[in-house]
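A single protein chain has been omitted; all remaining protein chains appear in their positions.
The first chain written gets the first letter, and so on, giving A, B and C; residue counts start at 1 in each chain.
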Amino acid sequence: MRELIDIQSERDGRGVRLDEVGVSELRYPIRVAGAGDETQSTVATIAMAVRLPHDAKGTHMSRFVEALEAHRDAIAFAALPALLDDVRTRLDADRSTVDIAFPYFVERRAPVSGQLSRLAIECRFRGVATADDGDVTLEVRVPATSLCPCSKAISDYGAHNQRGYVTIAVRQRADEARPLDIEDLVAIADEAASCRIYPLLKRVDERAVTMAAFDNPKFVEDIARDVAGALRDDERVEWFGVRVENHESIHEHNAFAATEWTRAATPSSPRHNGCASTATGR
Amino acid sequence: MRELIDIQSERDGRGVRLDEVGVSELRYPIRVAGAGDETQSTVATIAMAVRLPHDAKGTHMSRFVEALEAHRDAIAFAALPALLDDVRTRLDADRSTVDIAFPYFVERRAPVSGQLSRLAIECRFRGVATADDGDVTLEVRVPATSLCPCSKAISDYGAHNQRGYVTIAVRQRADEARPLDIEDLVAIADEAASCRIYPLLKRVDERAVTMAAFDNPKFVEDIARDVAGALRDDERVEWFGVRVENHESIHEHNAFAATEWTRAATPSSPRHNGCASTATGR
Amino acid sequence: MRELIDIQSERDGRGVRLDEVGVSELRYPIRVAGAGDETQSTVATIAMAVRLPHDAKGTHMSRFVEALEAHRDAIAFAALPALLDDVRTRLDADRSTVDIAFPYFVERRAPVSGQLSRLAIECRFRGVATADDGDVTLEVRVPATSLCPCSKAISDYGAHNQRGYVTIAVRQRADEARPLDIEDLVAIADEAASCRIYPLLKRVDERAVTMAAFDNPKFVEDIARDVAGALRDDERVEWFGVRVENHESIHEHNAFAATEWTRAATPSSPRHNGCASTATGR
Partner (left out) sequence: MRELIDIQSERDGRGVRLDEVGVSELRYPIRVAGAGDETQSTVATIAMAVRLPHDAKGTHMSRFVEALEAHRDAIAFAALPALLDDVRTRLDADRSTVDIAFPYFVERRAPVSGQLSRLAIECRFRGVATADDGDVTLEVRVPATSLCPCSKAISDYGAHNQRGYVTIAVRQRADEARPLDIEDLVAIADEAASCRIYPLLKRVDERAVTMAAFDNPKFVEDIARDVAGALRDDERVEWFGVRVENHESIHEHNAFAATEWTRAATPSSPRHNGCASTATGR
């Protein structure tokens, strides 16, 4: 067969460097590391990209899928730097980014009956790396019940409550050996809610969660602050973003609270901000 | 300019008649008739199609957009037959279908303070017609608060409640002059809920809706049945479908109840079922 | 602990039977039977429901999740009747429905280089059953390339082409032992397209698919008809619905073609139509 021309490898004269060139909305079956030694099969939606120098015409998109096919059985927060390096090498690039979103299922035991079911937690690994520097963040989105303190206080009985979502993104301190994992962040969100959510509740359980939520009213602001407090107290966390969004039962819109925080003691090393700054944005 | 070949008008030998050939996911600015003489500007997502005989190669897709451009300022449930006729004529077809989905805003006055705000109701006009017969349905999706009777009964205090959606589709009796409109159906959904929803509530209003919902617990089944009862009692209704879906605050999944009904007195004329049978399906 | 009242089991006097009462939008990890003996882990979005007699107040929603937890490791088209029976038994109901949607990954080898990648096919098992009768359908949605015959014929060079989706739903003949499976339907959709789609293509492959599509122009009508023809020729098929939707590259809306067909030789037994009639609807 004749040699096919490689347009992507030609020179470009427009002088515009592109921060990210790659693939997005790629759905792929992956295996993800869970708590302990367990791994879990799931389905990811993936974006992968490289930085393109001002004088290169294009990148070679098929190599992203090759990289993913090679790594898909061992996706983990701790393995992100290796994936980022491999992408950079395969694409002959000086900077790579990956964004891997997937549902991860946690087991739930109903609070009184103890019955088992599984709850989907939307998770996201995001990373960016050059040869010298890198940044990876872990994000989870946890459904939760919130019960409105104002509604409870001003009413003779009852209180409006609703399903909400607690989204937490974290960057781990570079010198920390003990890894942060998905289940750690889920536990923090569960603890901050008026009540945690279960796919399976018998009547005895429903009684328990109804009264637990009523005993524990929380504004969207309260949940965000309690999450923030727990993350500050965890020495492994260097940076976090939290966003709590309640699907108000008395409105059709949501109430939300969001904040970011960086540990002060951290030396203010320059950071690639392609990753963390948008971790909890819409 | 040379004459361009018209491939669509060629003959097809495969012997397959196509029920619907057309355009979908077309977003267009329209004006819609509301209650009384009012019209409302909104943004629709539209599908339009014709039946294609077994021996015709293809249809002429651009004519659907021409028809829409001609009718976009006067979209109404009552005007659907005229639009269906025009599509059939322009496309030289024996059967046409249209599906026009759009948000319609109703004014809401908060129950105590009386403050004004506007609530989006997702609406849908669906129609199908031949030269001799036709069928049009009107669908609305109304957000609503529901409060769980079981949770209230088994708990010492509190009750879980949540945002839900009441979807109602109706076909009007052919001999009925008084038209059913969007606001009629919204009123039925509002009445059947534990409490209606408002975009704007001051504290005095929040107290009122909290206690109203607690005083009026409803399963998803109850809401569906109360809607069904109201629609049966409305002589103008020949057929309806209702689907109520509650975004449970104690789960991440929904609870739903759905049913369809046709007025028995109606002569069982054969119906094109491209329209009504799926009116409330997902 | 005191006995908790069971409100759902109370009598209801409104006289409204509900066709479906259950759970929806429930995400759960499942294992699904693939071609041959293989099974595949994936993530499903599930609805399950029962019919509620006119005099029963409510159903017991937690039992749906119990049924799913019991069956989640062995979900298959052929196993749907057993799941439907189990739901009916657990819920003490006379009719049950299930709707299980999930991505299933098929292996793809690039046409020239032979490189391996995996393509997500959105699938759906739908079923409804009473003690005496039942109906199950299998649906797949296959991405595909289409190239416009009109654009090719009227232009001196080039032709617009685009990503489209071929959705096929089938009901199998009751007396057929050889099962229809996901990969059968994917093969029919692939064959009917201008060219099949691959996640990973090297330059030699890109040349091949570009020219293959140009050599094989197809209207949305053509793809629908070729799928219809192949399904009619498959003796195992009793009923099918097909919907092809092209995301036009020259418009922001889609072009679509849809049709349904029932094998004439089939005795016209009355069918529960909760399932098939909406199989390819939006």
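The working rule: a residue touches a chain if its C-beta (ideal position, glycine included) is under 8 Å from a C-beta of that chain, and two chains touch if they have at least 3 such contacts.
Please read these numbers as outputs of a predicted model, since none were measured by experiment.
Within the whole complex, touches from the chain that is not shown fall on A, B, C.
Of the listed residues C:T145, C:T167 or C:T259, the one in contact with the hidden chain in the full complex is C:T145.
The chain omitted from view is touched by exactly one of A:E66, A:E139, A:D205 or A:E245, namely A:E245.
The omitted chain makes contact with just one of the residues B:T42, B:N216 or B:T262: B:T42. Within the entire complex, the positions of subunit C that touch the omitted partner chain are 119-120, 143, 145, 147-148, 150-151, 154-163, 195, 197-199, 201, 203, 206-207, 209-211, 213-214, 247-253. Hidden from this view is one chain, which touches subunit B at 1, 4, 6, 26-29, 40-43, 62, 65-66, 69, 103, 105, 115-118, 120, 199-204, 207.
Within the entire complex, the positions of subunit A that touch the omitted partner chain are 4-5, 7-8, 12, 14, 16-27, 47, 49, 52, 57-59, 61, 149-150, 153-154, 219-222, 224-226, 228-229, 245, 252-260, 273, 277-278, 281-282.
One rule holds for everything that comes next: only the chains that are shown with their structure count from here on.
Contact with both subunit A and subunit C is made by B.
Each chain gets a centre from its C-alpha atoms; the one nearest the centre of all protein C-alpha atoms is C.
Farthest chain from subunit A, judged by C-alpha centroids: B.
Averaging C-alpha coordinates per chain places the centre of subunit A 30 Å away from that of subunit C. Annotation: 24 Å between the Cα-based centres of subunit B and subunit C. Separation between the centroids of subunit A and subunit B, computed from CA atoms only, is 36 Å. Each of residues 150, 154, 252-253 in subunit B touches at least two other chains.
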